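Only one protein chain is missing; all other protein chains are in place.
Presenting chain A:
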Amino acid sequence: MLVTLSLPSSTSHEITLPLSTMPASVSPAASTIRPSTDTLIRLASSDHGIQLKALRDVKNQIIGNRTKKLVYIKLGAVPAVASVLADALDGSGHSSTDLLVQSAAALGSFACGVDAGVRAVLDSGALPSLIQLLSNHDEKVIGSAARSLKLLYQSKLAPKYDLSENGSVELLHSLLNSENENANGLAASIIAHSCKASAEQKAFCLNGILAKLIDLLGGSISQRDASLESLASIMKSNHEVASQFVKYERGQALNLLVNLTNERSTRTRLLACACLITLRNVSSTYLRGRGTETKLVRYLVELLEEPGQVGEEASFALSSFIEDDEHLQKLAFDANAIDVLCNHLQKDPLQPKRLEGILIALARMCSRLEFCRAKFLQMQAFNSVSEALHHDCADVRGAACICMRNVTRSVQNLSAGFFMNENIVIPLLELLHDPNPFIQLEALCAISNIVVNFRTSNSSFIRWGGLKQLVQLSVSMDPAIRSNSLCAIRNLTFEADNKCKAEVFKELTASSLASLMSDPDPSVQEQALAIARNLTGGSLESIQYAFAEGGIILDAVQRQLECASTVESGIQGIFVLSNVASGRDAHKDAVMDRLLHNMGSGSNPPYLLRFMQSNDSSLRTASLWLVVNLASPSCMGASRRIAKLRKAGVVSQLKIMVKDPCLDVKHRVTTILGQYLTFDDS
């Protein structure tokens, strides 16, 4: 779920045009008219009055009604309406004007939010006609065409605006210069749609559009707003264009932009903030030293309080700004963002878009900083997040899951068992079957955090069917689902008691765990190995899991270590062996045998030596813990194992590692050499 900064202007939805003066007749209510071929006949009539009425009937039925749109599209209404438009373009007079207005509006409605409608409008060849209307002398016609084209250009199916086409640059300039706010809004839509790639952004700059946009920052309100939207599109992720903007007239454009954050119009303020955020995302140096970041955060938090679309979009802008940046999250915290967001969250009812925005903003706030999570939980708004997990709107459910995921990173609250609660866990378990795969994954991540339960037992989670579900997901076709479900099982087994481990092992089974260690996906392998590590850690009797079913888990670990595709797999695998080697003599000897088997195979350097020589200090450290445990003098067979390790070249390698740059490695080497000296008689 991406949070973008391109803000639709206020007319991005269908509107009903005022009725023109036509002969009054009693019109049946739109809802009682059924789509039928009769409509097509009437649209093709030579009587303009009948055509006009048919257009209005169609338009009034399809506004906001996706089902009726699709029915009319199937009937072939779009080409019929396009034909009316084309004919009316050739005509003149008052009736032609009405036909132009209504046919343009109907086409816009078909294209609004429905891909099939966009395709039908484009296929009917109506686009050039609509563009032609922008040069009409009648403002109503221009307005109708501009609104409809704006709806069209909001769809990813719309063609990119071709600046190389004759007259297209001039048209864009004229739209920007126009006093008609629909024309300005259309220009912004066209630029936003056509400025995705860096080359496209550059093309708009080269054609004087950047300079025109900067110029219009001082224009009328709608020109200014359209310019701000367009500037954000042109500069997005583009160093070259952003740099041109910042340097323009020695920083005058940037100063103007910063000043616009103080404008009376809340919409302008928001768009100016969004533009500055775009600049900062290109390079944080652009806003440095001005206190702009602090002000931006404060303005956005203030804008959160605005009603309507501005308040709604402010939360998305804030989220985008503070994402992954602790410094900005701290600034937002200091500006009381969490209080404002939580106060809104607890208002009832909230429009889905606003709710989604608030949840995403809270999620970003709680992503990294514990004091933010603590503040959020203190505000007692967490129940609202749990309730949002049940929302009808998928975007809201998804946002609630992201929020849950980030808040459940709080170790303090995990330790207190705060989240292991059926009002939180059961809805998340249900979302594992959500039709939206993104939601499934986010719910899984939240569950994965919650089951890190430390002191309290995980029996409730198991009783609610959580373990069963995780095990089922471990064989999903989707590697991300497999990996994350295994991560959840890994977390479930962290410091788990014997009862929990036994339940996990019984449900997952040794053969399945062994098989997952060789999964084609490296992150699945890593998590499977980490589960084995956790199962074999803790109490001494846990080591038995490694030897279950004839030792298939140990064999699988061995195979993975021999061909470890990632450092993390190596670390987890070595720690499994290390945990086993921390047991009794028999356990240590079983590990030793496997090491020697690998060392004797001769085809590749033995993995233990390879890992000890790794560039990764964590892998070197892990391999040394294996040696520490094998050489532990508290067991009778220590001297025998040390002799074998020496023969295998391990002791020589250790001596090289005495001056390892990693302190942890150095300490373990010292420990092992000390143990070795205890037994060395040379």
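Quick notes on this structure:
Quick note on the criterion: a contact is a pair of C-beta atoms (placed from the backbone, for glycine too) under 8 Å apart; a residue touches a chain by one contact, two chains touch by 3 or more; residues count from 1.
Heads up, the rule we're going with is that contacts and distances are computed from a predicted model.
Missing chain, UniProt protein name: "Glucose-induced degradation protein 4 homolog", from among "Ribonuclease H2 subunit B", "Glucose-induced degradation protein 4 homolog", "BPL/LPL catalytic domain-containing protein" or "Large ribosomal subunit protein uL10m".
Across the entire complex, the residue among A:41, A:157, A:197 or A:411 in touch with the chain not shown is A:411. Of the options A:46, A:67 or A:539, the residue whose C-beta touches the omitted chain is A:539.
Note that of A:129, A:244 or A:448, the residue touching the chain absent from this view is A:448. Within the whole complex, the absent chain has one touching residue among A:584, A:597 or A:647, and that is A:584.
Counting the whole complex, the residues of chain A in touch with the unshown chain are 370, 405, 408-409, 411-412, 414-416, 445-446, 448-449, 452, 454-455, 484, 487, 490-491, 493-495, 530, 533-534, 536-540, 572, 575, 578-579, 581-584, 588, 621, 625, 628-629, 632-635, 662-664, 667, 670-671, 673-675.
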